[in-house]
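A single protein chain has been omitted from the complex, and every remaining protein chain is retained in its original position.
Take a look at chain A:
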Amino acid sequence: SSSQLSSVPLQVLFWVNGIYYVCYFIASLAMIFCKSEVYSYPDGFLFSDLTLLFLMAILEALRLYLGARGNLTEAEAPLGISLVMTPGSVFLGVYFLLWQAYVLKADVVLNSVLLLLYGLEAVLKLKTIAAF
């Protein structure tokens, strides 16, 4: 059919999210290293924060890849899996916003924007799946 079911805004969001997430990851990692030098950061907290950050990166990469593929190939399954993975990413975003050892103002800003992006993506994914 000539009509295009792939959602352009969703793709744009995926692209923005990807770039933003790279910056977010580098910034978060740098800040965690800084915090561990300046403040007293016990090993348990440091280990859990770093692990969750790397986990979040892997999850995010997978989620964005599946979402973009599903959107471009107009297949529901990958997009559905991507939607199911979204709450996991949201949970990790909330973790870094609320339950880190030290939450700086910069952390609040970064994580809020990330959660906003997740929210918008989720809405658009639902709409796109409904359209397929």
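In this text, a contact is a pair of C-beta atoms (placed from the backbone, for glycine too) under 8 Å apart; a residue touches a chain by one contact, two chains touch by 3 or more; residues count from 1.
Definition applied: contacts and distances are computed from a predicted model.
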Any idea which of "AP complex subunit sigma", "TECT1 protein", "GPI-anchor transamidase" or "Proteasome subunit alpha type" UniProt assigns to the chain that's been left out? "TECT1 protein"
Which one, A:Val16, A:Val84 or A:Ala106, makes contact with the chain that was left out? A:Ala106
Which chain A residues touch the hidden chain? 31, 39-45, 86-87, 90, 93-94, 97-109, 111-112, 115-116, 118-119, 122
